[in-house]
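What follows is a single structure, and I will ask about it in a moment.
As you look at this complex, bear in mind that one protein chain is not there, while each of the others sits in place.
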Amino acid sequence: MEFGPYLFIASLEGAITAAVLALTAVGLSIVFGIMRVVNVAHGEFYMLGAVFAWWITNLIGGHPAVGFVAAVIITPVLVGVLAVIADHLILRKIDYDPERTIVATIGLLYVIQQTTLMTFGPEARPVEAPFNKRIALPWIEYGEQGLALIWPWGLSTTTYKLAVIVAAIFILLMLWLLMTRTRIGLIMRATQLDREMATAHGIPVNKVYALVFGLGAGLAALGAVLIVPIQQAHYLMGADPLLLSFIVVIIGGLGSVVGTIVAALFIGLSDGIISVFFTPTLAKIIATLAVAFVLVFRPQGMFGKPE
Amino acid sequence: MSTAVRSSILHLSVLCLLATLFFILPEYHSGNIARILIMAVYAMGYNLLFGYTGLLSLGHALFFASGMYGLGLSIDHLGLSAAPAMLVGLFSALAISTIIGFLALRTSGVAFMIVTLMFAQAGYLTILLAGKYTRGDEGFVIKQSDRIIAGIDLSQADNRYFAALILFAIVFIFIGILVNTRFGKTLVAIRENSERARMLGYDIQRHKLIAIIISGSLSGVAGAAYALLFGYAGATFSTVQYSIYPLLWVLLGGAGTTIGPLIGTVFMTYLIDISSEYTSAYMLIAGLVLILLTLFAPQGLAGVLRKKFLPWLP
Partner (left out) sequence: MSLLSTKGLSKNYAGLQAVNSVDFDLPEGQIRALIGPNGAGKTTFVGMLSGRIESSQGQVYFDGTDITGMPAHRRMGLGMAYTFQITSIFSKLSVHENVALAARRVIGGNNSQVRLRIKEVLNKVHLVDRADQIAGDLSYGHQRLLEIGMGLAQSPRLFILDEPTQGLAENEIDDFILLIQALSAETTVLLIEHNMDVVMRTANYITVLNFGETLAEGTPNEIRANQEVQAAYLGKN
């Protein structure tokens, strides 16, 4: 394949990464923004999403679409409930102290990951996509008759991959409506602005926190359900999304949802494109160093304004 | 009896007990304890920063690995002998902790934790990237003939045990003295109330930087000693897991106590050893212990002892 079409494919794959990453990172971002804590176990909620999706589709059987639709609905709720339980048993008990929360969620990371290893096992398991038609993609080329559309061999994607992008946009829109147009969203934003004031106005802050933690985990799980027909479920799959979400949230500006989405697009797309030019390891080194240096020299994020 | 006398007696008895253990325990355990002693050195280095200065790093594996690879690579590729290679290990960790300290100290709290985590992760990936020299995850063996200092073969079980014990003793006594100096007490003041310490006229940033450098260098010495005594260097030792371990050991044993890192390392190593005989998911134990400690005993075992029974515990 020539370079142009190759880059096009890489960008398309990047867009899928960006879509799923946006969901996962926004989950991390609202938890940080509203609760002021960093959830290190966030990647494990993502992993649980993929594993539960495998489990549910296998349990239901029949046409892959039936199981998959069930997984899309049940998995985020299930993972969200687990997160609410974790919030209740752990985070609330340490009063959301930022440093102790990090230590406790590192513990939670190992508990979730290792429990999955003991039950689900070390294998990677596939989930069948509900639909998966291959579509050939056109490319514009300047030939003897001027500009012409051609269909290079290998330049193709699937309906499912395109659907992932559409679904992610839809979910983010729903989230935006939830945050800006509903009473619960108003309550969340009020809590984010000032916890004491919210308490004084009779907002049940503890319930809001539990809800936000559940919602954050649910978003990560939903991202994983969408990606699992492309990637397979594995007990160690949480590490990369955690790292990438960190990168996105930090570069986007801690706690800013819009910044997070912009950064997810940027990182997701460049992840696809960078891997064309660099080895994945070098790309990861650059990304981790970028996070560290942004925090050191521009703690408000690349898109935030200095204080 | 004064606190200082009591604490010296405690420190010396611990060292005597450890020396005696070699002759009592079967060989498997003495090998294990040599490993624990080296890891306890790592934990003591970590404790100086976390327990005494109040800075929670999630990237100490970088310093441990700097020492380990500083020694390992200089033996493997430069043909140095063990003693000078040990110094290379020490100075690599010293240089890297100076740079990281300088950068990371521009942040604080949660940002400090994430910055140290990211730098360590970049270090781990760099070791993988330089697989040609480091042989990545697989790692490399340090030959028995390279593991001799002053004619003493450190691959022998008894030599190894006492070399580990001597290193442990030096660091144990060093920390015991350091935390009682003006510098050590200032670190505690910074941990307890850094703004007050600053307005008493202490240079907080300089103290923190020195604490990171000492802490990182001790971690590096532990890494170099590990490679030398056990003849192996590998990228596993620079993963996040090896940054979490010292945190776990120190939290369990008791942060900000001289004896805590040893207690925590002993308990945790045996817990993980025993559970790994039954399941491959042995890190489950580490996770549970982290959560339970955070919830119920943030002061750790030695901290509980100090609070309930022995208020003089150093």
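Going by the order they are written in, the chains are A and B; count residues from 1 in each one.
The rule is simple: a contact is a pair of C-beta atoms (placed from the backbone, for glycine too) under 8 Å apart; a residue touches a chain by one contact, two chains touch by 3 or more.
These numbers were taken from a predicted model, which means no experiment stands behind them.
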| item | value |
| --- | --- |
| Chain not shown, its touching partners among those shown | B |
| Given B:L200, B:I274 or B:L310, the one touching the chain that is not displayed | B:L200 |
| Touch criterion as defined above, residue of B:I33, B:I142 or B:A189 at the omitted chain | B:A189 |
| Residues of subunit B in contact with the chain not shown | 181-182, 185-186, 188-189, 192-193, 195-204 |
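To be clear about the criterion, only the chains that are shown with their structure count from here on.
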| item | value |
| --- | --- |
| Touch list for subunit B against partner subunit A, complex | 56, 58, 103-104, 106-107, 109-111, 113-115, 118-119, 121-122, 125-126, 128-129, 244, 247, 251, 279-284, 286-291, 294-295, 298 |
| Subunit B contact footprint on subunit A (complex, rising order) | 38, 90, 93-94, 98-100, 102-104, 106-111, 113-115, 117-118, 122, 243, 246, 250, 279, 281-282, 284-285, 288-289, 291-293, 295-297, 299 |
